[in-house]
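All protein chains of the complex are present and in place, except for one that has been dropped.
To keep things simple, chains are lettered A and B as they appear, and every chain counts its residues starting from 1.
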Amino acid sequence: MAANATALPAAAARRSLAPGLSIGLSTIYLSLIVLLPLAALSWKAHGWQAVTNPEATAALELTLGVSLLVALVNAVAGTAIAWTLVRDRFVGQGLVNALVDLPFALPTIVAGLTLLALYGPRSPVAVDVSLKRTGIVLALLFVTLPFVVRTVQPVLFELDREMEEAAASLGAGRARIFLRIILPSILPAILSGVALAFARAVGEFGSLVLISGNIPFKTEVVSLYIFGRIESGDPGGAAAASVVILGISFGVLLAIGVLRRWVTRHDR
Amino acid sequence: MRRISLALLTTLLLPALAAGASKDTKLTLVAYSTPKDAYGQLISAFQKTAAGNGVSFAQSYGASGEQSRAVASGLDADIVAFSLEPDITSLVQKKLVSPNWNKNPFHGMVTRSVVVFIVRDGNPKHLRTWNDLLKPGVQVITPNPFTSGGARWNVMAAYGGALRSGKTPKQAIDYLGKLWKHVISEPTSAREGLSAFLGGRGDVFLAYENEAIFAQKKNQPVQFVIPKATILIENPIAVTSTSKNKTQANAFLKFLRTTSAQRIFAQNGYRPVVKSAARGFDFPVRPQLFTIKYVGGWAKVESKFFDPRTGVMAKIQGSSGG
Partner (left out) sequence: MIGRYAVRFASLGYLAVLLVAPVGYVFWKTFQHGFGPAWDAVTTPDAVHALKVTLILTAIAVPANTIFGVLSALAIVRHRFPGAGIFNAVVDLPLALSPVVVGLALLLLYGRGGWLGGHGIAFALPGMVLATIFVSLPFVVREVVPVLREIGTEQEQAAATLGASWLQTFRRVTWPAIRWATAYGVVLTTARALGEFGAVSVISGRLTGETESMTLYVQDRYRSFDDVGAYASSVLLALLAVLTLIVMTRLRPKEETQ
């Protein structure tokens, strides 16, 4: 395609759906639905004690820690699963491919309930992760499953095999080929997926409500802490905690974005 | 364009449609989580009476503190029924309930219960007194006192129990600190706590007697022990000052204190506030039973123990994990 023409030249633009209308309506909708409530949130945030007290900092540490862990596990597992879906071939592959989207389609409370049923106090396989951090990790792995898989899959699919074949014919081992040729190409996609998984994990609520036990200092994550603040009649403090966690999430996402750009610096 | 308008219109009309649909009186009952079944039966019974004819109910159940905050934040209610008095008092302060709500022979209360220990079958760890809970390795489940009314009763029962055993107030507070080190889970409502316990976690669940009886009725393997020193739980109910159906709401409250209604409560495990209704039910009286007055009354207790910043429980929770 010639000069990447995605925007309409002025004349055509004027004739098309009056830009004012589409821009204006969308902006009003977005402001009403998203910006206005968030403005109210920032405005009403007060009582920073709700953020600096030991219980809050513990919740924050726990949340960031498990989210990072989960993101890293997903980086590996997600890539492996994407590999199996793209480079492998077996009966039922289509079904497996569809299944990967299940955590996205399933309500979080149901996800939590299913994990609690099989891996909770009344587990038929005598595995009980409820009221423990392992339970939190498990639930988070469940809900973040699709992210890395779905960002890596298309990239892996598009990958030109010539380089790999050339390297193989020159005697490079499979591990070498993976590390030197494949991984660099899919790394940006992995990082995108990791960013999404991390953001999702930090904010996760529904699947943790039943399984975590919400024990302060042990299994209380930030979203449940905020919920607790609301229910204790301290919405201002809840808002303060929300603003802080938002800031931290954005910081991390920005960092991952920078990392991504650094990784792809040679492609530009 | 049309689709936007239609969507907007529907959103705006929906509440109007819902409100205008019924011409009968609709009472909204906002209650704590445990009496759900009881109120289900009571509402049916009420609707069979002359006063209740044509009255429909919208009901909401949740943790007592949560529900109180919701009403304070805008949840419209005609009748509020909570686990403990302070959840109504906070609404009085917000002018949502009249200050005269408890000026009746029942002092605003509609049911009673006591704090009990729900234990494993056979009580293998022989937990009978408050001191027994401090035995090494004993794991306690009690709901979070800042979101669940039941937990505040538990805390005051423990505190009062310590006082009854001869401790000074300071020692009793120490006892609470020690007890909280045994707490392994603080679910947001009594129901969730019982689910966790029945699922196999913990050695003892601090609960109300009616919770235990309810669980037994649901064929859950529950055994409970009433400690000698325990607190008399009294649950309040009130009509809101913002109610548009005060006559019917008050009629419902009056109905709830009739012997037949109180017997329904008793069948659901609650101790009635009307003596005659207790006949035929087994509600043992405990020798060292005390009321909230014994430990200072709710007003004092709320600020001393449950202030989210300076309260005893806030400090205990803050240090139990550290």
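Convention: contacts are C-beta pairs under 8 Å (C-beta built on N, C-alpha and C of every residue); 3 or more make two chains touch, one makes a residue touch a chain.
Keep in mind that what you see is a predicted model, and the values were worked out from it rather than measured.
Across the entire complex, contacts from the unshown chain go to A, B. When the whole complex is considered, the residue among A:75, A:131, A:145 or A:215 that touches the unshown chain is A:145. For the chain missing from the display, the contacting residue among A:53, A:84 or A:264 is A:84, taking the whole complex into account. In the full complex, chain B touches the hidden chain at residues 3-4, 6-7, 10-11, 14-15, 18, 28, 30, 33, 36, 58-62, 70, 72-76, 189, 191-192, 194-195, 198, 215, 218, 220.
Residue positions on chain A in contact with the hidden chain: 1, 4-9, 11-13, 15-19, 22-23, 25-27, 29-30, 33-38, 40-41, 43-44, 77, 80-81, 83-90, 93-94, 96-110, 113-115, 117-119, 124, 138, 141-142, 145, 153-154, 157, 174, 196, 199-200, 202-206, 209-210, 222-224, 226-227, 230, 235, 238-239, 242, 245-246, 249-250, 253, in rising order.
The rule is simple: only the chains that are shown with their structure count from here on.
Here the spacing of chain A and chain B, counted between their Cα centres, is 39 Å.
Residues 4, 63, 65-66, 69, 72-73, 90, 144, 146-147, 184-188, 192, 196, 199-201, 308-309, 317-318, 320-322 of chain B touch chain A in their complex. Contact residues on chain A toward chain B in their complex (touch as defined above): 25, 49, 53-55, 58, 120-122, 128, 130-131, 210, 213-218, 227-228, 230-235.
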